[in-house]
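Missing here is one protein chain; the remaining ones are kept as they sit in the complex.
Chain naming follows the written order as A and B, and within any one chain the residues start at number 1.
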Amino acid sequence: MTDAIASFGDAEPSREHEETGSYLESHGGGLSEWLLTTDHKRIAILYALLVTFFFFIGGTAATLIRLELFSPTATFLTDDGYNRVFTVHGIVMVWFFLVPLIPTTLGNFLLPLMIGAPDVAFPKLNLASWYLTLIGGLFVLGATLMGGVDTGWTFYPPYSTVYSNSNVAIAVLGVIIAGFGTIATGVNFVTTTHTLRCPGMTWFRLPLMVWGLYTVSLVMILATPVLAMTLVLVVADRWFGLPVFDGFRGGDPVLFQHLFWFYSHPAVYIMILPAFGVVSEVIACFARRRVFGYAAMVYAMLAIAIIGFAVWGHHMFVAGQSTFANLVFSFLTFIIAVPSAIKVFNWTATLYRGQITFEAPMLYTLGFVGLFTVGGMTGLFLASIPVDIQVTGTYFVIAHFHYVMVGGAVSAYFAGLHFWWPKITGRLYPESWARFAAYLMFFGFNFTFFPQFILGYLGMPRRYHVYPPEFHTWNVMSSTGAVVLAAAYLMPLFYLGWSLVYGQASPANPWNATGLEWKTTSPPPKHNFATMPIVDEDPYNYHDVRIGPEAERRDIDSVRAAPGLTPNNGRRSP
Amino acid sequence: MSDANRPPPTLHWVGPVIAWAIIMCALVGVVLLGVYGSGDLRFGGALGLAAVMLLTLAFGLVGVADEPPLMRLVAGAAFMFLALMFFLSFVDLVTRIRYH
Partner (left out) sequence: MSESAINASAGIALPDPLREPWSDIARQREAATFGMWLFLMSEMLFFGAVFMAFSFTRALNVAEFQHAARHTEIVYGAPNTFVLVTSSLAMTIAVRAANIANRRLCARLLGATAILGFVFLVIKGLEYKDDLEHHLYPTLHFALGHNATQIFWAFYWIMTGIHAFHLTVGVGLVSRLTWLVHRNQLSLRSPQLEVTSLYWHLVDAFWIVLFPVLYVMGRG
């Protein structure tokens, strides 16, 4: 075995032969060429289509909710109907949109490219996880079409196990199945990161996006099985009449909440960790700066991934958990704010003395930093027991987690989508439309969710569609904002779709960014790289580390002074 | 290839068989506890013997010690997160005020 020394695929002649076309090029296999593909880039696109589909399902439910809340009285939904609508919104958005959002689309596409690998470690498993997500989603859609689920996305017993007259078990099964898809993705990504890095790509040369995907995969592997088992217990109670969570027979419904939040709090980090990765890439590129405190960023992500497992009890401050446990979980929750704050400060420090330009990905990213900070800070309010008891189950909580998940994770997704769109499709998107959408999304988001902080503080409970008239003004504001937000979300569908056909062809590196994914063609060939890349520099090598940004700045100032030259270092001018 | 000149490799079966025998002894112990033991002895003894069986399985049959450090880290991490789950849940349970 003479080849035992080489790590993998040093560009055999046979392989180079088929490298001519892009991964998008058809080989005459029709639809099955896509549905049976094991190419991580095509699977990323399958995932993107799937999560976009679910985004519109969940978004439709959200629209119904906001329309209903325009008026303090019941308008077109019954009490029961309203329960079913917000449950669909929650289940679909959490498990079929936010959790798979960045890892399975951008992550699937970029992970092998960023570490210089031809594919993920287990390409067939990668496809299998897409099918598991699809089947799980079909279960949930089926449960919805058969009349819906009315438990809320959290499936709390004893309501979900004993009393609910809706299709709880089918939806729960869908979540379990999709969960195993998530685990498979996690196993795949961690193995890929460990075994397929190209020569010279050491752990501390990995782009932060890869670190984000790596840490999120660890959380997926460790947290998702607990949810699966918890939901198995719910199905057992529901279908087979078992009494695991039945208080009348000695069971403890609070136990369900312990198990459920052992998954579902880390799930928040499943949503946000890859977003951290995207944001770090984009900020470094459009500030032309090395990421400030790279190692601290890595350790902060690892710390968030681990400590994230020890804070779940803050969801249960009023659930009957002991006072002492409340204090413990409150303390631990304050601790996890530290690594999150390190990240925000480091992004800010990366901007400092950078040559910032405001292309669409940067606008989305700056939006992320602001909205995530608001979401994170209000998280500290909620970690504090007295405040939390006051606002438990109110719109304050709703606003808080939408700031983190929608303002945070979804903004980061759009940042990444625009940033890597030229790489994924080989086309440039129309910049001014994208900037307009970014501004509109930021405005619409705050318009929708900021009034909810006030509503919650004033005492409006979540999950009610009939409310006292004193809340009317704020709800109208929020619902109007939702209309703006919906328009902002629809816009990329049109201008990105337009660019697929009419967009200018993209060069290999339209942003003049660092990273291996920009070293191959746009779109990349099937096996990613014509020859095996070799890495011999630190990540984010935007300026010489010894010279520092000061010299670069003088450089750029002289460029600015010279007439006829664009200030952004020869990148595509806006 | 120089491999062909090597003497035929031998099957190392003694280690696993010894591990199997240890687990069997522990199993007999557990059964005896189940039939004759009582109270805390049965509780602690069964738990201890289960740990012995598990460790023997891991080191004798799976050969965890021969695996690369990374695999051992993975196995250890699972226990760490399990411990976290048990510990923090029981923090709630044992500090609850019981009204009956």
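We adopt the following convention: contacts are C-beta pairs under 8 Å (C-beta built on N, C-alpha and C of every residue); 3 or more make two chains touch, one makes a residue touch a chain.
None of these values were measured; they are calculated from a predicted model.
Q: Based on the whole complex, identify which of A:V232, A:A319, A:L458 or A:A530 touches the chain you can't see.
A: A:V232
Q: Check the options A:F56, A:F122 or A:Y159 and report the residue that touches the missing chain.
A: Within the whole complex, the residue contacting the unshown chain is A:F122.
Q: Against the chain that's been left off, what residues of chain A make contact? List them.
A: For chain A, the residues touching the absent chain are 1, 3-4, 6-10, 12, 38, 112, 117-123, 125, 183, 186-188, 190-191, 194-196, 221-226, 228-230, 232-233, 236, 240-244, 246, 248-252, 255, 258-259, 262, 527.
Q: Identify the residues of chain B touching the omitted chain, counting contacts across the whole complex.
A: 1, 3-4, 8-13, 16-17, 19-20, 23-24, 27, 30-31, 33-35, 37-44, 46-47, 49-50, 53-54, 57-58, 61-63, 67-68, 70-71, 74-75, 77-79, 81-82, 85-86, 89-90, 93-94
We take it that only the chains that are shown with their structure count from here on.
Q: Using the average of all C-alpha atoms in each chain as its centre, how far is it in Å between chain A and chain B?
A: Here chain A and chain B have centroids separated by 38 Å.
Q: Could you please specify the touching residues of chain B with respect to chain A in the complex?
A: Residues 70, 77-78, 81, 84-85, 88-89, 91-93, 95-97.
Q: Along chain A, where are the residues that touch chain B in the complex?
A: Its residues touching chain B are 194, 222, 226, 254-255, 258, 262, 309-310, 312-313, 316, 320-325, 328-329.
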